[in-house]
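One chain of protein is taken out of this complex; the other chains stay put.
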Amino acid sequence: MKPVRLGMVGGGSGAFIGAVHRIAARMDGRFDLVAGALSSDPDRAAQSAAELGIRSYSDFTQMAEAEAARDDGVEAVSVVTPNHMHAAPAIAFLNAGIHVICDKPLAATAEQAAQMAQAVRAGKARFFLTHNYSAMPMVREARAMVAEGALGDIRLVQAEYLQGWLADQTSNKQADWRTDPKQAGAGAIGDIGTHAWQLAAFVTGQTPDTLSADLSSMVPGRAVDDDARIALRYGSGAKGGIWVSQVAVGQENGLSLRLFGTKGALEWRLRHPEELIYTPKDEAPRILTRAQDRSASSRTPPGHPEGYLEGFANLYSDIAAVIRGDRSVEDRIPGIQDGLSGMAFIAACQNSAQQDGAWVKVQI
Amino acid sequence: MKPVRLGMVGGGSGAFIGAVHRIAARMDGRFDLVAGALSSDPDRAAQSAAELGIRSYSDFTQMAEAEAARDDGVEAVSVVTPNHMHAAPAIAFLNAGIHVICDKPLAATAEQAAQMAQAVRAGKARFFLTHNYSAMPMVREARAMVAEGALGDIRLVQAEYLQGWLADQTSNKQADWRTDPKQAGAGAIGDIGTHAWQLAAFVTGQTPDTLSADLSSMVPGRAVDDDARIALRYGSGAKGGIWVSQVAVGQENGLSLRLFGTKGALEWRLRHPEELIYTPKDEAPRILTRAQDRSASSRTPPGHPEGYLEGFANLYSDIAAVIRGDRSVEDRIPGIQDGLSGMAFIAACQNSAQQDGAWVKVQI
Amino acid sequence: MKPVRLGMVGGGSGAFIGAVHRIAARMDGRFDLVAGALSSDPDRAAQSAAELGIRSYSDFTQMAEAEAARDDGVEAVSVVTPNHMHAAPAIAFLNAGIHVICDKPLAATAEQAAQMAQAVRAGKARFFLTHNYSAMPMVREARAMVAEGALGDIRLVQAEYLQGWLADQTSNKQADWRTDPKQAGAGAIGDIGTHAWQLAAFVTGQTPDTLSADLSSMVPGRAVDDDARIALRYGSGAKGGIWVSQVAVGQENGLSLRLFGTKGALEWRLRHPEELIYTPKDEAPRILTRAQDRSASSRTPPGHPEGYLEGFANLYSDIAAVIRGDRSVEDRIPGIQDGLSGMAFIAACQNSAQQDGAWVKVQI
Partner (left out) sequence: MKPVRLGMVGGGSGAFIGAVHRIAARMDGRFDLVAGALSSDPDRAAQSAAELGIRSYSDFTQMAEAEAARDDGVEAVSVVTPNHMHAAPAIAFLNAGIHVICDKPLAATAEQAAQMAQAVRAGKARFFLTHNYSAMPMVREARAMVAEGALGDIRLVQAEYLQGWLADQTSNKQADWRTDPKQAGAGAIGDIGTHAWQLAAFVTGQTPDTLSADLSSMVPGRAVDDDARIALRYGSGAKGGIWVSQVAVGQENGLSLRLFGTKGALEWRLRHPEELIYTPKDEAPRILTRAQDRSASSRTPPGHPEGYLEGFANLYSDIAAVIRGDRSVEDRIPGIQDGLSGMAFIAACQNSAQQDGAWVKVQI
């Protein structure tokens, strides 16, 4: 397969998620990064591009135009800016016929999200959302097991995403925009809550009808939520919960999912992502590994730990496949619907919290 | 120390918790079981007593009178009947001046609970409630750490108690009374929720002001709750959650407590009860064991696993000490206040659930 | 069942293992401790007996005679003295027709062991050896699984017993006799190595033909081994290893057993004794618990952790059953053969070590 020519918006030197996207794109050799508007600061943009040896733009609008005009222009672009800066570049590239690989959450506001959805519907190019955790092998296996009925009817869904890095009023590049309501749109529920929400939906195949949320700002002076406890009700009768926190001292990146059905249970934790605990009803728990995974989404035999970057790379490699015409993996790549669902989740949480936890509809 | 002469109400052959109480009383040699009204069925009562080699009564009222009249009568009595049958015997023995060791929850109704509290206030004898998990060494150590400020101000409290044994409409001695609203008063929130509630209060030293509950009966036809998700708000500003379930397939007895404060975090799980994970802020997690426990409540060196029965026995041995005049351990033994708190928890959950999860006061 | 009248030799106040035996005897109510020669120091013996409320003897010879002469004399006696003081009392009681429950290892010397074996063969009374770990439920289940062929032919056997408490030249009651060659006969290989040896033999049903040992005394000035690495060869073609250490800093009581066969594998660790990891070939590992145990040797449902004391109590309760005539559990109680096997293990280790690790026969 010929590598896909890739551009990037955001992700200048010092950025966390931009570097992750680059490794993910590179890992399986299916992308060549060739151009970027890596920073809104022209000097930093130029310097970062020089370090990477790619064409540099100081402006994504100009980049979209110029690249669309080149024979060897980028075929896809990764948008790795803060949340409030997803919509504009995504729309510009989509309109220019260039596929967009966008970091999550979709946007900072419902308006931005709606405009993005409209641009996607226009159909000039494809849109992908990097909910990377759902591309890890044992998560994919969990989804396959649920789909084939291994759990029976799902009764209970519990997702958690606990971090401790924002337990204080720390100030740094990563923390600052995430705790600014204008740039982020929401706090923990947007930054990590949407991951938990998407993970649960991806594996169970269900989205709650209504939710009740208690949002907190535990750190004095913080303008966004840093802890949230959300109760879920599904149309199927299942109940669930999402607990996210960025003040959970000692938790590095504690994402987990637990499901209980009429016939069995599943438990997955990011901390040990190669282990999926499956307990058939009235039997002993089994520790499934990639030896049992059927998604063919890993590079090494079981026992050779793959992790976060490999999961991210799985997404990128699937995206390359789709761009090159292989539709078989399309349904496991998150897209605009996942993005809109995440925005509806954020809105419902904020809506419920304003009504002191009343049950509200999730309006996707 | 001369062993305490003990009686028992309930706990005839085939009972689960009665046998546990007997082992707990026996383990450290501080009690002699000498009399019992072991069953409401006179034949079964007599036969069970004969097997144990103790004086038999078919009626607890008669037993209370007769034992109070004997020079070598029981000094304390264990009440191990279903919930709705705690109040009558407890009151009879308290009024007869015989100490009462009562299984949890306190009672099946608020009226029963109030009458018990009145009998305790009369002051003729002492009342103890067997919230056994709070007597396990690492739970006691957790409490001591919180009290001395190891966590700073507590922000987040999460207690879970997950079981799977009632995932179906099974019928047996244990299941039947627990799923009968008249005998049990409540479902999972009473049977295991009160344990989680007491555990969190015991370790944190705080009780929530208000709560919001979503109660479910997942098994068709079940008349009591079998799953509950409860959000908590503390006067201190802390937030919390309790999740209890008896339909969590594959969970044997999954009690756990997680606390996050401004300076550190603690995690304890019944599954590996000898390990208390303590994470000071910005440091590596530490696996504390009985080597670090300061409560002097174990029998063997660390590394010789002690568990459920030893925790139960810790409670019994402390009770014997108090009966024999040692007040030093009194404040770590659950009593009538814990019982009333548990009843208030149950009532608040049911009250909130009837208002579709409205935040309600916990009225202790 | 009428409780067995029990005596004790050794185990005065301050002793570790004597107290453990008493709890084990008491837990299921199948023994009444009624007499003891608890210390070679008459005052301490009398005081310890008074605390326990039992008949006191200052001399085990006298005790054996006197108790044998009483109608209500002890039916069995627990010998919980240091190793070099097992043989004399054991023989005295056996000859008096009183059953003996002896702590491990059997003796401090081969001569003592031979004399004990002779007294057992005389047949006046029974002899039991408290290799307690082999009475834990998941160990019994492991043995049953091996016996029924779940592992196929066993190829690899690895037992470890790692402790760190003797990493320094500490001096206390427990450490002193264990590091005195005259009282102990051997160091780590006797104190904990015999447990590992018996555990492996109990579960696999096999005993190695030959072994090669490297014994060390890591602490300067120590007169016995405190670390040993032993390679094993079985007649069946299986290979194995035993590693024991008492200088493994940080290890509290790290006993474990791993078995690999042609069809599956088993792993058990004392640290989490209720979990037995079973991996059928080419399948996912399963975490077996007491829910899967078929030995009926526990008191509570799975999920209510039982541990060291319960395992010890299992042994005592089986012994009571045998004494009362129930032969069905006899084959799972360690006895004189296990004791002689342990002595042969110690001798072979010392023999091999003297020849710089030459392979030597294990002469049972």
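A, B and C are the chain letters, set down in written order, and residue numbers restart from 1 in every chain.
One rule holds for everything that comes next: a contact is a pair of C-beta atoms (placed from the backbone, for glycine too) under 8 Å apart; a residue touches a chain by one contact, two chains touch by 3 or more.
Keep in mind the model is a prediction, meaning the values are calculated, not measured.
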{"item": "Of A:Gly36, A:Pro105, A:Gly190 or A:Gly254, the one touching the omitted chain in the full complex", "value": "A:Gly254"}
{"item": "Which residue of C:Gln115, C:Ser216 or C:Asn351 touches the chain not shown here", "value": "C:Ser216"}
{"item": "From C:Lys2, C:Lys173 or C:Lys281, residue that would touch the chain that is not displayed", "value": "C:Lys281"}
{"item": "Residues belonging to chain C that touch the chain removed from view", "value": "155-156, 158, 164, 167, 212, 214, 216, 218, 227, 229, 231, 233, 237, 239, 241, 243, 245, 247-251, 260-265, 279-281, 285, 356-359"}
{"item": "Where the unshown chain meets chain A, residue by residue", "value": "16, 19-20, 22-23, 26-29, 52, 163, 165, 251-254, 270-273, 289, 291, 299-310"}
{"item": "Where the unshown chain meets chain B, residue by residue", "value": "278, 283-289, 291-292"}
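In this section, only the chains that are shown with their structure count from here on.
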{"item": "Farthest-lying chain, centroid of Cα atoms versus that of chain C", "value": "A"}
{"item": "Chain nearest the overall C-alpha centroid of the shown protein atoms", "value": "B"}
{"item": "Classification of the chain B:chain C interface as same or different, half of numbers criterion", "value": "same"}
{"item": "Centre distance in Å when chain A and chain C are each reduced to the mean of their C-alpha atoms", "value": "55"}
{"item": "Separation of chain B from chain C, taking each centre as the mean of its C-alpha atoms, in whole Å", "value": "35"}
{"item": "Touching two or more other chains - residue numbers and ranges from chain B", "value": "251"}
